[in-house]
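First comes the structure, then the notes that go with it.
Only a single protein chain was left out; the remaining protein chains are all shown in position.
As written, the chains take the letters A and B, and residue 1 is the first residue of each chain.
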Amino acid sequence: MTPEELRQSAEAERQKSHACKHILGVCCAAGCQSMGSDKIKDALDKQVKLKGLESEVNVKSVGCLGLCAAGPLVSLESDGKKAMYQAVKEADVAEVVEKLGKAPVKRLELSLDIPFFARQQKIILENSGVIDPERIEEYFAAGGYEALIKALTDLEPAEVIDAVSRSGLRGRGGAGFPTGLKWATVAKAAGSRKYVVCNADEGDPGAFMNRSVLESDPHRVIEGMIIAGYAVGASQGYVYVRAEYPLAIKRLKTAIKQAEGKGLLGDKILGTTFSFRLEIRLGAGAFVCGEETALLVSIEGSRGMPRPRPPFPAEAGLWGMPTLINNVETFSTVPPILRNGWEWYSAIGTEKSKGTKVFALAGQIKNTGLIEVPMGTKLRDIIFDIGGGVPDGKKFKAVQTGGPSGGCIPESKLDMSVDYESLREAGSIMGSGGMIVMNEDSSMVDVAKFFTEFCMSESCGKCVPCRTGTAQMYGLLEKIHAGEAVKADLELLKELCDLVRTTSLCGLGQTAPNPVMSTLHYFEKEYTSLLKDGPGKPAAAR
Amino acid sequence: MSKPKIATCWLDGCSGCHMSFLDMDEFLVEFAQKVDVVWGPTVDPKEYPKDVDVCIIEGAVSSDEDLHKLEMIRSRTKILVSLGDCAVTGNVPGMRNALKVPQLFERAYVENAAVNKRAPNWGVPKHLPTARPLHEHVKIDAWIPGCPPPAKAIHFAVTELLAGRIPDSTEYTRFGK
Partner (left out) sequence: MAATPVSTEVVTLKLNDRDVSATRGQTILEVAREQGMEIPTLCFLEGLTPWGACRLCMIELKGSPKLLPACTTKAAEGMEIVLDSDRLKKYRKMILELLFAERNHVCAVCVSNGRCELQDLAQKNGVTHVRFPYRYAKYEVDSTHDLFRLDHNRCIMCTRCVRVCHEIEGAHVWDLKGRGIETEVVADNNLPWGQSESCTRCGKCIHACPVGALVEKTTAVNEMKKRSGFLPYLTTMRENRP
């Protein structure tokens, strides 16, 4: 396929879409699918056929519409006007079709003016819920692969890297390393081969950002990776995705096949001299394989265990070759940066954290789902405005950000801006973007115990502090929880947290104490009140 | 000024640590002049006094009797010293800990017995689920590891204690022999 052919295909798709008066988009991402959205799509198809409306109504599968709590969701675009239906059942289908072109069905309507939709700014999720993730033509029509055309035909690799650097994009996998700097390092590193790897091993409980992007807009990830390959001089890429994401894997496979069919992957992409191949590698469910060095070892076919850095993968990664490794969101952000220019991107967000970030809202929050907001948005706005606050009239207590190894942030810190530095200062991390909200009924010792148990069982067993330190942390937390501990146990727990954080080999161990340390910092009373010799208790025998 | 009151105690251990204590030989004479040994297997009194200065304890905590004794001693003693690996680490008594107590009794009194194959059901203290080092139950002030700790390690520790210091005996002994 040449750039001209691609653009023609995009234009044809746009025309086709405009020809339809009404578009019904049924969410077919995992959340709504689990609530039966497939059946609703079939029923809509049937009903449209029954009424002979095929030429006017386009019923299509779309990716995640965001507000999972209100699923199954169906979006409606009628004569340019947009609406959204929530909790749609098969029984509602006839009425939905009946009312096309008239006022939408009131009892199903979900206002698009609510803050959940109104306050988001979508870049990574721009096509989610809009295009059919299984049709490459729709991605073309949405401006897809334009960035690749621009990179391959107008820009030198160094210019691509320069644009990424200037955009201020930082790694969305957790640590926030400047993406452009990473790309430049791989580009400079000497090696007979180089690799591009996408980390889609999203293993945090309560996190589904990467899954959703892969399910809703897989071509975006592929495009980002091809551009990265061009920029750093790699001709082989791998997407490492966890096997627990069957739908994401299926869509990604379909997308790769389509891209290969269109000559966007493989030899001489878009008629240029650049070649790039992409393969999928499935993770076998080890959380630690989200750690980059463990992930690379796993791709090589060995047991996924981290190795000390340096050397960093950028210098010596897959099979000892320079390897660029970024996560799904990071690669997904690259196409719009090239399409719209780095100036556009760097104008969004805060001084040090640019652009937008996708968060998965989970736990005791009304609007469970997936959101994208500019960096620097206040935590309070995310939870109370967009998230709708805590349900059942309960009070907010804390929010755990950054997954199992993130920290718990209390009410008093809710006015802080969400960016890499502020979160770290508050004792937590950005992580990949999970947010778990807890209400007043949650025991913070329970919370710490839960996440510590997760880290303990997901430790790879390589380094001593993580392998046995997290197990001892868990034992001490159990003892405290059971009311059998004394002050000395709490002191030992603190010392242990410091050891595990400071001396563990990889990020898993280094951040594993975060839930304990942050809950101890903000909610120490919940711990001390459980001690045998805590405040107000008679002196213990010990 | 009255002499410091010293006690020694033998919990779940082989008495090898007390033997090692006795191996201090001629120092024992000097020791006896400097302190009052008020309680323990080497002296006669039956009642543990209320204000003991130092108690040196051998053996792990394996039974409810051990635990009661240890807690009583803790409440009546200024400084407690764990003597030997059983008291410090659980050591050999702790090797039963991967088994449940009934399994342990089955193994000891039935499988390995030639005659009278049954577990004792009276006159024996109740076993705790695991045999553990002293400091997992009460506060301990100093540790002298070793199986047994050599006499010179005990000599050093006692000398330090008499000088009013908490001994660090790592120079003279370690876990094991």
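As a working rule, a residue touches a chain if its C-beta (ideal position, glycine included) is under 8 Å from a C-beta of that chain, and two chains touch if they have at least 3 such contacts.
Given the structure is predicted, the values throughout are model-derived calculations rather than measurements.
**Q** Given the contact definition stated above, which residue among A:15, A:34, A:153 or A:457 touches the chain not shown here?
**A** A:457
**Q** Using the touch definition up top, pick the residue from A:4, A:260, A:495 or A:524 that touches the left-out chain.
**A** Hidden-chain contact among the options goes to A:495.
**Q** For chain A, which residues reach the chain that was dropped from this view?
**A** 286, 288, 303, 305, 307-308, 310, 456-465, 467-472, 475, 492, 495-496, 499, 502-505
**Q** For chain B, which residues touch the unseen chain?
**A** 82, 85, 88-92, 94-95, 97-98, 130, 132-133, 135-136, 140, 142-145, 147, 168-170, 173-177
Please note the rule applied: only the chains that are shown with their structure count from here on.
**Q** With centres defined as the mean C-alpha position, give me the chain A-chain B separation in Å.
**A** Going by mean C-alpha positions, chain A sits 58 Å from chain B.
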